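The complex is shown incomplete by one protein chain, all other protein chains being positioned as in the whole.
Take a look at subunit A:
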Amino acid sequence: MATSTVKTATRSAYWAGVRDGTPFILVASPFALLFGVIATDAGLTLGQAMGFSVLVIAGASQFAAVQMITENAGIAFVLLAALAVNLRMAMYSASLVPYLGPAPLWQRALISYLNFDQTYITSIGRYEARPEMTVPERAVYFLGVATPITPLWVLMTLVGILAGTAIPDAWALDFIMPIMFLAMVAPMMKSLAHLAAALASIIVALLLFWMPSGTGLLIAAVAAMMVGATVETWMETRGS
């Protein structure tokens, strides 16, 4: 009886993840399609373009790498730039530890492979809003969020390679992604400290936007975390 209740709860956590991940099909598909088109234009073979989408699954860094390959930059520079774009995911990885740390290693490895902006922001939002979730529920929720996005990411890359046409710019799909991220972050503003962190992030990121490969964003993120923690400490001392 108890086991079956746990199983049901875990299963419903998985389907909740699938449901919450589904809207991202809208933004991931055109992005993957565009990657397929651009990689093919750049002269990559079908296998190579697919290799990027399956092994890397990190859109921005894939675009950065292909761009630099077409400019004949050295391999070391291509890797440095593309990996710098992905460094923010080390912060994602660290911030998931309090929620997923006790999960089995294979689950943590699988979640790491699938840890990109959309799956991360959706999952962390759910974990914060529902502290009562168990570790297995959190793990399957994450996999649930990835379920509709990841296969489509791969499939739409293939469609882009084969069809060779991207979705017209006039649809402004470039801006659906920022809207979705803003919509997910806004409800997370639970305190003055969160608001201060977000403002610090915006200001520093804009000031450092000229820096290459998203390194400005990394500095902005670290500064914003420090602002958030400082304001939190300040509010505690003030409250007591």
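Just a few scattered comments:
Here is the rule we go by: a residue touches a chain if its C-beta (ideal position, glycine included) is under 8 Å from a C-beta of that chain, and two chains touch if they have at least 3 such contacts; residues count from 1.
Here is the rule we go by: contacts and distances are computed from a predicted model.
Entry comment: the absent subunit's protein name, as recorded by UniProt, is "Branched-chain amino acid transport protein", drawn from "Alpha/beta fold hydrolase", "ABC transporter", "Chemotaxis protein CheA" or "Branched-chain amino acid transport protein". Only one of the listed residues, A:Tyr14, A:Phe52 or A:Trp153, touches the absent chain: A:Phe52. One chain of the complex is left out; on subunit A, the residues touching it are 23, 42-45, 48, 51-52, 55-58, 61, 65, 69-70, 72, 75, 78-79, 82-83, 86-98, 100-102, 105, 108-109, 111-113, 115, 117, 120-121, 124-125, 169-170, 172, 174-189, 193-194, 197-202, 204-206, 209, 217, 220-229, 232-233.
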